[in-house]
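Complex shown without one protein chain; remaining protein chains in place.
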Amino acid sequence: MKEELFVSGRHIPNIDPYLNIWHWQIPLYLFLGGLAAGILFFAALFTIMGKENEMPAAVKKAPVIAPIALILGLLALFLDLKHKLFFWQLYTTIRIESPMSWGAWVLMAITPMSMLWVASYMKELVQGWDWKYKWLNAFETFIIKYRIWMAWIIIVLSVILGIYTGILLSAFNARPLWNTSILGPLFLVSGMSTGAATILIMSKSKEERRTMSWIDLLLIVVELFFITHLFMGMKAGSQVQIDAASLFLGGQFTVSFWVFVVFLGLIFPAIMEVLERIGYHIPVVVPVVLILLGGLMFRFIMVEAGQLTRYLY
Amino acid sequence: MKTRRDFIKISAMGLGAAAIVAGTSRVGLGLPLFGSESKPGEKGSELRRISTYCEVCFWKCAGWAYVNSEGRITKVLGNEDDPQCNGRLCPRGTGGVGMVYDEDRLKKPLIRVTENGKQTYREASWDEALDYIAAKMKAISAKYGPESIALFNHGSPGHYFTHLLGAYGSSTVAAPSYAQCRGPREVGFETTFGSQIGSPEPTDIRDTRCMVLIGSHIGENMHNGQVQEMSDAIDKGAVIITVDPRLSTAASKSKYWLPIKPATDIALLLSWIHVLIYEEIYNKEYVAMHASGFDQLKEHVRNFTPEWAYGITTIEPDLIRKTAREMANAAPAVIVHPGRHVTWYGDDSQRSRAIALLNALLGSWGSRGGFFMKEGAGIPDHPHPEYPKPAWSWFETLNGKYPFAKMSVTNAFIDASIASPENTHQIHGWIIAGTNLPMAIPLKSQMEKALQELDLVVVVDTMPTEVTGYADVVLPECTYLERYDDLRDAPHRVPTVALRSPAIEPMYESKPAWWIAKQIGERLGLHAYFEFEDYKEVLDWQLNQLGSSLTEIEKTGVIEFPRKKGSPYLDNSQPHVFATASGKIELYSEALATAGFDAIPVYKPHPEPEEGFYRLIYGRAPMHTFSRTANNPNLTDLMKENSVWVNPRVANLWGLKNGEYTYLKNQDGIVSDFPIKVRITERIRWDSVYMVHGFGHNRKELSRAFGKGANDTELITNVMIDPLMGGTGMRGNFVTFVSNNDQTKKEVES
Partner (left out) sequence: MRYAMAIDTLKCVGCSDCVVACQMENDVPIGFCRDWVTETVDGSYPNVEIELRSERCNHCDNSPCVRCCPTGASHIEDGGIVLVTHNKCIGCGACIQACPYDARYSHPEGYVDKCTFCIHRVRKGENPACVAVCPTKCMYFGDLEDPNSEITNVLKNRKFKSLAPEAGTNPQIFYLI
């Protein structure tokens, strides 16, 4: 019989017996960040493709959510900090090797940009909106003129935002569940999928809904493919990765993951969207809510399960 | 029926809450925005160091207490000039500071009163408490004689009360460390070599080539010098042989671990003696020069072959021979360790004698790598008038039993406190200093009976331990870091003297034991015996007699003196006069034979557990000392509770899971007060369970210790008394697992 124990009474809160220092704040932020990334990506994409008018919800309406999501996400992150008064230290340096540092700066860049984006469409969103100050109106004209440039910047930043949430986790080689390069793309695609779902529900145009629905379906398929790839890679990895995968293949997260995230969060909405295609009428709120909840659950599960996986003890 | 002396729980209601010291918690509050970086290095520059020696166990390592500019002791480090510790304290010494700032400490004197029909304590001033004690002592003395006041002691405070009682006319003094601990080995070695082992043990471990441990668990028992020297021995490639039913830490570092069936050690020892003699590999020159009775020994062990021992001990005959040859090969640099806590089965003096005989055959006594002849500095007693001669002493309390006891037997004192026709010398008052009797001594029921009949019970302690619940008066002693004490004179290879001086003033209203004894003494008219105002005057006088002074020793903490009695090792070219009757090492003990005991040990089987029961074996952990450290915040951080070690096969049988809590019930139906955590481990034999002693406190005032783990002492109700010296053999108790206080856990059907 093998036995391993601490002789010296070690019992550090949130670290023993299993690591659990990131609570709800982090997965909530990852979800909101991914959501904002997805929304902004499509907004920028369709602007670049010149399709602003065919995709009004994507380009004009949905981005309203983005700054709200980003600010709430930032708030959640701030609440998670244990040495809050020193948070500003994040902005005194850029550390290339730290995904968290990228994140801090990307957020610093994209949040005001998303606000500017929304601001530039304020007159179209709200009847009779007036900036009141001459210089603000001049500024608005300036932004509208250079919208394409903004779109390019935003599309790059949104991809970084979406993918870095995954890279943030995958860079921790001490947590075998996270330490896989597929996590970045997986989180990006998941973020884009939640963004697309949001646009879907906010859209009033049938054309737009069709397009977004196709895109969402495609993203779901890619996501499912990545998830399969994730587990195949784990099972073919070293012992610690096999142990990590077993949390989902028979372990404590099996039901919550496969039922709530994969089936209810991905497969079922995909089926509903296909059915909608074929001609059945499905209230759009159903698949959208399922996708959003699925995305949220996915991140909660990944953050909690990842902290359980380890090399030692 | 109303009891005279209820067990009182010192309630938290405001008692001693007066002085509140800045908390033991080290957590600071939030930092300002531009908070400073932690500067650990700066601590060193502001620290003053004060000489002390540790009191957490009997080893008394000398050390330095470091006090910062705010007057707080931040750490205690070992004194590098001290051969007891070589500058390295053990975890208890390192964590000893926790005792000082423990907010559960006793703070004010307490007196037992009856309020609203219930017995409780109320706070009192020192004057009131001391007057009360003196008045009672005078009353007892007038009616029954001063001898009827007894002292139970352990550690430094003992000396002052021994002196007080001696001055008053009583030598009725006992320490649990004799009958509950090392007594039998002192008899075993004294009847063989004429000398006791004493404290600290004179084992020359650092130069040994082979060390044999009979149940001794060095490394879990933290006898600092021995642990350090065992490490040196390992470095030098010494062979370690451990005989233990459990894979102790020492066993895990041994070349040979003999997983012996419990209670059969004497058979193994006898068969080793057989092998040494009949293979003629014993130390012939040594035995010829120094020993007598060889032929009787040889005849006695004729039939105790390894094959015979195999059937009893389950140790293979080959292994017995091999290990005997290892010992012989290393002789005389070999130690068959005498152990320390040896009160196991009631025949412990004889088992220790067998160990002594083995050492004699190997020639280790007085040899380098064996046992050295220790020497102390010989500190003169501060002058005082001669003690009055008591009408009777501890000897009379033995009632003619235990002819080989050279010290008092605690259980005899307890029995002597109960009125009965056989009790011709009754004890009527107890002073208890530095020992937690309910956890130190088995047979609690006997002790509780005694406590009901006594006229006075005084407890001097630093913490509100279990024993304080029985006192008439509780006196708060200050910790060792807050006082002067006797110079430490621990006999060793080289005599040394160490100074204990206060690092800080006593906290709350606690006082040093010397002051308490002096105050009581003066109230009893014994001023002549306490001719000093502050104990440091005594120390200075004593140091002057030794050619030094207080100011000098304050600088170095430890002073070394040259040996006066010659080399620590025997010169084997000439005979040495041992302190036995014959002047030789007595392989055959005439003294034992005359007293009607086995002149040479004989194996006798001991009762084994019934089905479903497992022998309760207990031991120590290196981060605790008995029950006294169970509330120390630094040490409970390392180990806050004990666990019961259960073999996986047994666990399977009972459906026990690792980490679950279970109650233990012993063969007499006594169930542990609290449940204990189960540790399923391959390190313990299937017929036994093991736990560390000193937990399971039932005093809520000990906020960190209360309810943690189980108390082994309460499960020790079967005590086998050693007829030679009264030692209480405690390993004849068997336990089973129960799920709560009453029902037996059903055996899981396999």
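Lettered A and B in written order, each chain numbered from 1.
Everything below uses one rule, namely that a residue touches a chain if its C-beta (ideal position, glycine included) is under 8 Å from a C-beta of that chain, and two chains touch if they have at least 3 such contacts.
Just so we're clear, the structure is a prediction, and the values are computed from it rather than from any experiment.
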Among B:81, B:128 or B:220, the residue in touch with the chain that has been omitted: B:220
Subunit A residues touching the omitted chain (full complex): 1-16, 19, 21-22, 80-87, 89-90, 92-93, 95, 97-101, 103-104, 168, 171-175, 238, 240, 307, 310-313
Interface with the unshown chain - residue positions in subunit B: 24-28, 30-31, 34-41, 43-44, 74-78, 85, 87-91, 94-95, 97, 218-220, 222, 224, 227-228, 230-232, 234-235, 247, 249-250, 252-253, 257, 259, 622-623, 633-635, 637-639, 647, 681-686
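Going forward, only the chains that are shown with their structure count from here on.
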Approximate Å spacing (C-alpha centroids) for the pair subunit A, subunit B: 64
Subunit B contact footprint on subunit A (complex, rising order): 1, 3, 5, 8-9, 85-86
Subunit B - residues contacting subunit A, complex: 30-33, 35, 623, 636-640, 648, 679-682
